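Omission of a single protein chain aside, the complex is shown with its protein chains in their original locations.
Naming follows writing order (A, B and C), and every chain is counted from residue 1.
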């Protein structure tokens, strides 16, 4: 029996593309892919043991879900990230066979996608009516209805293919280099092995807010030469003004420099939530500063032991 | 003629509530309030000179637009924040007169709002169909159609009132303390006067990414005792991996400590974009550390001048 | 047979007083006390195995030797500090029986002591001739010569007693609160046990000099909440411009926070020379910041182990 992997659905979204491309995790390739209506629903199923893992957006998603993902990982039963995927965001204008540009009076898509194609729309379909959809794929699927209220959808190329639509125009996004970052989330268990090109994610809860408070946390990273790749202050428990920090950094928890950083954070924070160590999607190897390689730590530990051992007569 | 203020529409959203409550800015009270379909559209009208100001969400918005706001402020013609509003997010389940809970087979609302009421829905309307809307207010408005495809909307209390709907259940949000933060944006001009309880917003573009790079930027704040209230790394120009930082801090650009911090950032960053100084929504006065009051700076400047003046024979 | 303890002589100097008062180290109380003509000579005898330990000045000494001590500890065969003494510097004007103030035409003492009594001398013996001596005690001893070239000595009270001199005036130092700090130095061996009121001394050799280089070293202390009690940049190998740093800090190498700091320094410095952990002369207990107690480190280590252990299937 193949394993079950969830994703923020429906079929044909960028999230499904991320899951399909997730060749890092061997088991994901042949897995059954199960769409969920929301990030919360996917992660609830994961926590309940119904899934092996779930693919959800975490940064700059077209379909939303980023805040939901950050908050769902920061609270509740522990989950960890075991992989990431970065997917180029390419929108197409898709329509049923026989529909041409002049025929289009209404277009449907997810509101976030709509915001990203407004330049093209303003230039080519300035008077078109916009009908929101729950996802770009749902907009594409809706064109199969008997008498749809709209003639075209803005969606991912795969969704056009899935639903037998014609692509009237490729690549209509206003920002041609846009990408969305997705993470594959699992219950705590076997950590992905270090590859030399890894990331570690944590949520840091400050002891109390004061000038320089964030600085003290970041010094724990800097003191071990560790670069951050993402930082966001997040209202703690839904309240503005009481913050935690959602952070991604380079390196793997099994790296000495990351381990000592995490211990330092554990000591100075009210709480630290470990969200996993996993291979980077871009496979860029971490640049390790002088004095922060594993053997630098090992040698320093031996040296300290020799200093202390002199205390035994 | 009254002045024109835009907002992320339609009428009846939390954004309009934020604009209505914006008594800090005298001109806003009697202004004509004009809804826009997107943050980009509102800010484009503002840049074109069609509006005095625009209210848009900037943090944890139910209706989306946060990324759009951050990115629209970080690029293009300069705009500045001149005020902020923090609005409690209270959802109601609203329906036309005569509709009761058992009659509801489909519910419409914005996808973000839907994500925030899933707990209540799972408990009370587990089998209901969800139809997405472009906003919570649009969902409410849609119930006035001749034969709507759904029987109830999740929306702000004001939207229920606006459209003559009955509130079947108040306060159905899963997180009862949730708030959204909105900012009133204007073209650069007269800065709001310092009140002692101000915030300043900036976007910092790093010279190059390296371990401790963010730390160097934050030291500019810490060296003058300035507390941050929000920080987010943002992909620069839509690319992951090349970051800028969107930051709110305590204090006003006219405060000496903030002015010197901004100068320091200007020197060490590739670029600094000033997004305004404005009164805090919560009126919490800034705690000013020893040695960072305006007169500490004035005295230090006089002292330095006296040291240097000895160079004139 | 009693053990042999050296000191910067001769008998009757403040250094001997420091050694006499060294009750912290049990063996020192009954030790044979052997004067040496210089710090280098005392430490050479110690390195050669002729002494158990040697008492030498390290900060603000009347009799000199401070630079010699710092440099002798920074290079050569390793030695460690095992105790410290802080001795109030009280000068007396001493003369043979029968000599009164008006009889004094010349006074002898060590040049450093002379510098510290110039106020009293200017007021009471303005026309006296000054004859330098190799130590305050040597000046006192010289009065026993058959026909000394001077009539009085500036020395420690004990030296007056030792040589049967009359104290013409007590406490003639210009700075009545002056003290000198001495350290008891030994070959590496059994470390003094932690007392909760300890100091640790190190010499740090920088990798290369650059702006903020010293800051990076000090951050290793600050990141673990450790206070410095002395810092001096020292020319490395006698050349100005190539520096090392001689540092005393609070805490004992067996304290977790000190151990991790030393490991951090070992990693980021070209070299670290450990100069010992020993009880503070003033018995002031270290204030340990939140998150830096031994059990904070132990708990953080257990937590890290639990994170990593999930990597074992």
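Everything that follows uses one rule, which is that a contact is a pair of C-beta atoms (placed from the backbone, for glycine too) under 8 Å apart; a residue touches a chain by one contact, two chains touch by 3 or more.
Quick caveat, the model's predicted, so the values are computed rather than measured.
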Just list which of the chains on display the missing one touches. B, C
Missing-chain contact among B:151, B:220, B:233 or B:246 belongs to B:220
May I ask which residue of C:18, C:204 or C:226 touches the chain that does not appear here? C:226
Specify the residue from the set B:120, B:205 or B:297 that touches the hidden chain. B:297
For review purposes, identify every residue of chain B that touches the missing chain, sorted by number. 188-191, 193, 207, 219-220, 222-223, 253-254, 259-260, 262-264, 266-268, 274, 290-292, 296-297, 299-301, 303-304, 307-308, 310-313
In chain C, positions touching the absent partner: 37-41, 59-60, 64, 67-68, 86, 110-112, 114-115, 118, 130, 132-134, 138, 175, 177-179, 181, 209-215, 218-219, 221-222, 225-233, 235, 237-241, 243, 245, 282, 287, 289
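Assume only the chains that are shown with their structure count from here on.
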Quick one: which pair of chains has the most contacts? A-B
Can you compute the centre-to-centre distance for chain A and chain B, using the mean CA position of each chain? Integer Å is fine. 23
Euclidean distance of C-alpha centroids - chain A vs chain C, Å: 58
Quick check on chain A: which residues sit in contact with 2+ other chains? 219, 222
